[in-house]
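This is the structure I have questions about; it appears just below.
Shown here: the complex without one of its protein chains, the others still in place.
And then subunit A:
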């Protein structure tokens, strides 16, 4: 920061002028480099509304290093002329002068000097005029005094060509008095310190105002994944509605539980290699509830339980094939089978977990996503019950229209009765994709 003396000098200058002053003039008045004044302006700005400074840019002509030398010592040609005594000077000696080469040719073309090549003792240079006028120097001195306006553009451009002048852009400030202008500097404090509190010095201090437009610093914390937050929200809704969470921590499933137990025929397109990930290792499941498996086989191939069945040759080899489960309903099937093995009590189950489809990843297809599933098993459940419970579920979610969000239905008797569930028990279920819900509703 510039020292207070300089700052106050600047302020005194600003005080004297009405309507403001240019920082370049301030620099000229105080006889310091313009950059120092620019620093001072910035320091003053940091003090609040002492001054107001508007940035502007202006173009002006400035001497180059060589130009300054000429303004001081004369042009090369003048220096050459002045170096030549009346009796002349040998050319080789003249050429040794710092300005020799350039000055010689310029002075020659100005016809100030002549060269006698045939002179005895080697070529010799003589003055041809008594006195000269060094116009180059005069012009440069004008520019140096800040009077470049007196020169014609043509003249300036010629000097520019000779690399004696250059045109520069200067960024300067137009300084005017601020709303709390003062010619004395009171340094503002940035922050309250323990020392100020201890000494009470804060009472005398001026504090630099905060910039309330700026953003705060981000807190140093972690975040939950947004999709997992929605998972938690759904989980909470199910728990509030009295649904028990199913153990869905088994991504690898047999075709039997994923398809056959759900009365999905073995030729169904969903069981195609194009749609389902099959497992090469471990390729086959090796353990099934044997009685139940026989009943599943029978209901598929021959029917029963009031069903015509699909009338095809059901093969254990198809059922054994391991896969990445395509829906969590495979787990619902396991849970309902387990339920059927004990004295029936009504249940409400839910799960939210990953399922897999054999897709090529793109913007609209995922090979894995989270399926949300709810299942209710009880005597005498109706379609009206299914719609009632869906209504409650989606109301809790804050959704008024719930068509197209997911699927719902009543499990088929061909699925439930072979498991051993009592005849009058109905199972209603619904499911949706967590990812699709988040895409369309958040």
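We take it that contacts are C-beta pairs under 8 Å (C-beta built on N, C-alpha and C of every residue); 3 or more make two chains touch, one makes a residue touch a chain; residues count from 1.
Here, contacts and distances are computed from a predicted model.
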{"item": "Undisplayed chain, where the name is taken from the UniProt record, one of \"GNB1L protein\", \"Elongator complex protein 5\", \"Prolactin 2\" or \"Phenylalanine--tRNA ligase beta subunit\"", "value": "\"Phenylalanine--tRNA ligase beta subunit\""}
{"item": "Options A:122, A:146, A:346 or A:422, residue touching the unrepresented chain", "value": "A:346"}
{"item": "Among A:126, A:251 or A:292, residue touching the chain not depicted", "value": "A:251"}
{"item": "Listed residues A:75, A:172, A:261 or A:322, member touching the removed chain", "value": "A:322"}
{"item": "Given A:98, A:122 or A:388, the one touching the chain that is not displayed", "value": "A:388"}
{"item": "Interface with the unshown chain - residue positions in subunit A", "value": "220-225, 227-228, 232, 235, 238-254, 267, 269, 272-273, 277-288, 303, 305-313, 322, 324, 346-348, 354, 356, 358-361, 367-368, 376, 378, 380-385, 387-389, 391-392, 410, 412-414, 426, 428"}
